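Only a single protein chain was left out; the remaining protein chains are all shown in position.
Chain lettering (A, B and C) follows the sequence in which the chains are written, and residue indices restart at 1 in each chain.
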Amino acid sequence: MARFLIRRIAFAVITLWLLSVLVFLGAHVLPGDVGRRILGAFASPRAVANLDRQLGVDKPLPVQYLNWLSGAVRFNFGSSLAYRQPVSSLLGPALLNSLKLAAVAFVIVVPLGVVGGVIAALNRGRPLDRIITVSGLSGTVVPEFVSGIVLILLLGIVIRLFPVTATAPPGSGALTQLYYLILPALPLVLVLFGYIARIARAGMIDALDADYTRTAYLKGLSRRTVIWRHVLRNALLPTIAVIATQTGYLIGGLVVIETIFNYHGIGQLLFTAAQQKDFPLIQATVMVIGVVYLVATLLADITYSLLNPRIRLGGAR
Amino acid sequence: MSTASVPVARPRRVDARRSALAERLTLLLHSPTFLIGAVIVLFWIVCAIGNTHLTPYDPLATNPLGKLRGPSPQHLLGTDSLGRDELSRVIAGARGILVVAPLATVLGTAVGTALGLVTGYFGGLVDESLMRLVDAFLAVPVVVVGLVALVALGPSTITVILVIGVVFAPIIARTVRAAVLSERDKEYIQAARLRRERTPYILFVELLPNVMGPILVEFTVRLGYAIFTIATLSFLGFGIQPPAPDWGLSIYENYVYITGGYWWPVLFPAIAIASLVVGVNLVSDAISQVLDR
Amino acid sequence: MTVDAVAAEPVVEFDHLDLAFRVRGRWRQAIRDVSFRVEPHRSFGLVGESGSGKSTLAMCAVRYLARNARITGGTVRVAGRDLRTMDEAELRRFRASTVSMVYQNPASALNPSIRVGDQVAEVFRVSGMAASEASDQARTMLETVRIADAGQVMRRFPHQLSGGMLQRVVIGMALAPRPQLLILDEPTTALDATVEAEVLDLIQGLRRELGTTVLFISHNLAVIDRMCDRVGVLYAGRLVEEGETATVFEKPRHPYTVGLLRCVPRWGLRKDEGALDTIPGLPPSIGAALTGCAFADRCALAIDRCRQEPPPLYEVGTDHTSRCFRHEEADQLPSAPAPGASPPREREQGAPLLQLEQVSKTFHQDGHDIHGLVDVSLKLGHGEALGLVGESGSGKSTLAKVLLGLLEPDAGATLEYEGAPLAAAVGHRRSDQVRSLSIVFQDPGSSLNRRHSIRRIVGRVMTKLLGIRGRRREQRLEDLVDSVRLDKSVLDARPPELSGGLMQRAAIARAFAGDPQVVVCDEPTSALDVSVQAAILNLLAELQRTRQVSYLFISHDLGVVRFLADRIAVLYLGRVMEVGDADVVFRGPHHPYTEALLSAAPILHGEARTRIRLEGEVPSAASPPSGCVFHTRCPRKLGEICERQEPELLEVEPGHQIRCHIPIEDLRRILTEPEPPAVAGSRPD
Partner (left out) sequence: PAPAPSTPSGSSSVKIKRGGHAAVGCLPPATALDPLKVDDEGGLLLLSQVGEFLSWSGSSLVLQPRVAQSWSSSSDAKTWTFKIRKGITFHDGTPLTAKDVAATINLHADPANGSNALSVFKGVLAAGAATAVDDVTLRVELEAASGNFPYLLSSDNYNLIILPANYGGDFSKTFNSCGPFRVTSYQTGQRMSVQRNATYWDKNFIPPLDTVDYDFYTDDQSRILALQGKTVQIVSHFAASDGQALFKDPNVKIIDSRSANHRQVHMRNDMEPFTDKRVRQAMALALNRPDLVQGLLNGKAQVANDSPFFKVYPSTNTSVAQREQNLTKAKQLLQAAGKGSGFTVQLSTWRGFEIPDYAQLIQSSAKKIGVTINLNIVDEATYYGNAVFGQSIWLDSLMGITDYGHRAVPNVFLGAPLVSDGPWNAAHFKNSTYDGLVAQYVATADLSTQRRIAGQIETLLLDETPIIFAYNYDATGATLPNIGNVRMTGDFQLDLRSAGFTS
């Protein structure tokens, strides 16, 4: 177990480091002169060169990388070119907002997806199964901006059930904030529902077909007991890991959703940073997204291994 | 030397197994999932091929004064913000996506397959380091990577293809690697090593055909995602560029008008995208199910 | 449960049962008109080749059918009740109390995430017992199946137990509710012979003790012979013969049964004494339309009538039925031709063809050193077949791979071929050396590339190793497939289009394509049905005779090894425990381990002599025991010396080496001892 954890964490750290290299290189191989970005199109080349020197962006890449990395580990990503503010002061609130939105989406979708998958598996091959799988699949593959727009049209404009922006007026309470977040969370829910349901269904079917389930039935246990005691536990374990990997897609979706709903989260921050070619901000945002993803998968793996006796108690004999 | 009494064994099952393939095909043709998916995809393929021959109007012909007209007998799906016929644009829009998305997916699949074959087969350090790199790559969502890359390289159809291809490669590499891992310890690989085949031969002649199944399934799944991603990038303004009648781009261009009640130039391309992705995925789903049997 | 109350009627009764599976959109008949019954307290064996429908029948008896299965006719009655009429609750009660089942793979039969004790206790909880009492009962049950330290075991998860232990748990669980009927579906197939023997002993004992009725399924005739009072022979979903085990095996009245019995290498039969009987052809595939007798195509006795109408069930003796028109002549089924007369091989003089010295192989896994091979030294003579036996994990395959250059041995090993050093890696060997060594793998399904045609698979070897192409290659290919008794049309087929036997022939053709001198056969028949196995063994024997190759023949089936091998080496935990001429090794004096292997081998026709049983399972190769690695399981352990000092591999008589502290005289004496020594956890009765 300890071995497993150490190995897993070591992997995460290596991956993180590689990610930082990728992100850094990405931002530096890409065209764009930092000084020029700050001073704008109309500044003189001399001023641009001056600023570049001040910022240290004329140094060799490895030196720049080390500078950046040593800052990054302290959550200091330098200054945004556009906002001329420390990047971290922009990231913090944005990340918090995004996490709120993601949390709302997760809280809705995880139980829904799992239950949907379980129901589908229990009705394998029947119309209910087909309905859940096909509608889940359709929801999963339709881009968020499409479903988002349709939802805005329907729920926000035609029947005015939800506000069409995501940000609650300043000073509103938690419930109001939640109310504002439901509509933006729905497209994400649509995307994730099919995916989670699918995994849960597959896990259920594996478990339902497993010999040990047969053993349980042949013991004379009722279907209920078999499913609650023997099937669900083994079926849903893999779902945990999969749900965590979905944070990746979730953040991808946030870029679009936050843009549509004008929600000041990490996705919108990234999108505006991209439009403005604000590379320090892009770097930091991408890095933060990567970290969130890696932490989520790491946590999922740890949970998984804690719940799975095979890993928790080490190998056979 | 042959002894008369020892009968020669004939492959009596050849026909049986061949017909198993035929049965799979029939099964596919009888699967409603597949049929619905295939009909949708075929419909769009016909649109893509027919292109302007099928459209009632030139999809690029503007008419500023006739803009944002609702659906009517002249313009069945209405007109967009520049007065172009929406039906024509939806039909003509099929071509772009049906060229770009498959090209990007083919690129990604080719690169990913090569990568997956190599890492899976060699294992060890090569595998570990490449997989960590892939992990790092995958820690960032595809749309984000695509967005950032397109910002840097400037949007154009070619860059979209390259970027999506490159982004998909590691994902496909993973699938291929997993398939290779379960194949590479099979004894036919050892048999090949025993006759001292070169590594490329082992990779591409021995291994590759045996992992085609997962690759095929992955390809179709990725194709769906490619359409998804390209549409999303276009919607963000970083994908296919005007005046192409691209669906994602159309939504981007007309999105501002929906609150005014001008839903048609947004809804119809949205339906087009949704139906195509759903169609591709239904087909993919059906294929993988039949392959599983 | 009172024994007498049910004594009148059979515990299980299949009555004209028909069952079909829906596969790829079509219903395919898998069980055809099967009727038989099992009387109380009896044990009934079901034999038949893979796919004949044994498991399906078993599942019918507990009404646990696959989702795509449908009973299309007939009834199944268990303990007097028609299973098809039961509702959910009744079925549950019925399963809880009346019938239990044990199946092949114990590891998957238990829930991986629930503690073993809880899973056993659950059986008691079903009948409403309180938790603590159920747990006590479970412990008692585990003790009944002779699990030492049951309390400990109950707290474990399945993955922490060995295969043999798990199967005991499963058996314990099955017997816990004292069912009237116990169904065992190949309960020992996944286990090593030594463990198998132990588990069979256990089942036998408990059955007698508890008076349970048993339905025992196996493809292994010897196991059935040992375990069952009555036997039913299943072929293509039909019960072709049924009767008392002794009668059926003694005097079979269906050509299929006759063939099956003859296929098994009889104890002591050698390749130079005769070929094995075979059953040509293949069983019909599931759902095939059968007009006549299902076996007619493969039956040497078949007449036109057999192909036109299905034979009825003939009463051929007391309680003995056969579904054959020619049941009276069944035993006249033509035998295999006289041996291809491979003359008894003269003892090889002069230099060996292949020589291994001090070969060790250590694997590194998760920071552990796994000693796959330890100081193995072996010789292989020209035209000699060296048999390699040992339990699973003893290093047989590892040795084969080292020999072929697929695995590099640890430093210090020397390999010589025809007196010249043989490089460790195949890539560094001379091309004539590469050509000279080849292999037939266990599973032809994975050793042949399923995407390539047989022509390509076999031809490629000729091109690569012999440099032959074009017309000449084609000619040679045809000759070669001919010599492995394959039809030329096979060349254009791909492996998945062939049956296991045909594939293995193709694999043999590939092994011989490069004109090798040494062919390693790694369990070449263990993935095949017995009928096919015999043909492959005959073929290998014939090829050796005609082509003068040497074999390194690996098998865990002693009968098979005996048939083919000239010399035998016994491996245990990567060490050679005994090596010598086949006759000598079989005759004795034996290393205690060899003795145990021989005792464990299930033998037909009561030939078996149970001498010693091994306890427990093979220790892990990552942490082998000190001293003699066998001491932990050795029933003849001398004492402390065995734990302390590893014995040498000593030549005890010319050409016979044994690695044991027990003096050779004592080993000889054991051989003549009439009474087998008592074994810990001794026989149940």
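Everything below uses one rule, namely that a residue touches a chain if its C-beta (ideal position, glycine included) is under 8 Å from a C-beta of that chain, and two chains touch if they have at least 3 such contacts.
All of these numbers come straight from a predicted model, not from anything done at the bench.
The hidden chain, counted over the whole complex, makes contact with A, B. Taking the complete complex into account, A:Q268 is the one of A:S98, A:T133, A:T239 or A:Q268 that touches the chain left out. If you put the hidden chain back, the residue from B:Y121, B:F168 or B:Y255 that touches it is B:Y255.
Residue positions on chain A in contact with the hidden chain: 32, 36-37, 39-45, 47, 82-85, 89-90, 93-94, 156, 163-165, 169-170, 259-262, 264, 268-269, 271-272, 275-277, in rising order. Summarising the interface, chain B meets the missing chain with residues 60-65, 67-68, 81-83, 151, 154-155, 237, 241-243, 253, 255-262.
In the analysis below, only the chains that are shown with their structure count from here on.
Chain pairs B-C and A-C differ in how many C-beta pairs they share in contact, with the greater number at B-C. Each chain gets one centre point, the mean of its Cα atoms, and the points for chain A and chain B are 23 Å apart.
Here the CA centre of chain B is 46 Å from the CA centre of chain C.
Averaging Cα coordinates per chain places chain A and chain C 51 Å apart. Across the assembly, chain C contributes no residue that touches 2 or more other chains.
In chain B, no residue touches two or more other chains. Interface residues of chain C, counted against chain B in their complex, comprise 24-26, 280-282, 285, 336-337, 340, 401, 404-406, 426-427, 431, 434, 437-439, 441-443, 446-452, 460-461, 464-465, 482-483, 485-487, 489-490, 493, 496-499, 501-502, 505, 510, 514, 538, 546.
On the chain A side of its complex with chain C, the touching residues are 3, 124-125, 210-212, 214-223, 229-230, 233-234, 237, 307-310, 313, 315-317. On chain B, the positions that touch chain A within their shared complex are 33, 132-133, 135-144, 147-149, 151-153, 224-225, 228, 231-232, 235-236, 238, 248, 251, 255, 258-259, 263, 266-267, 270, 273-274, 277-278, 280-282, 285.
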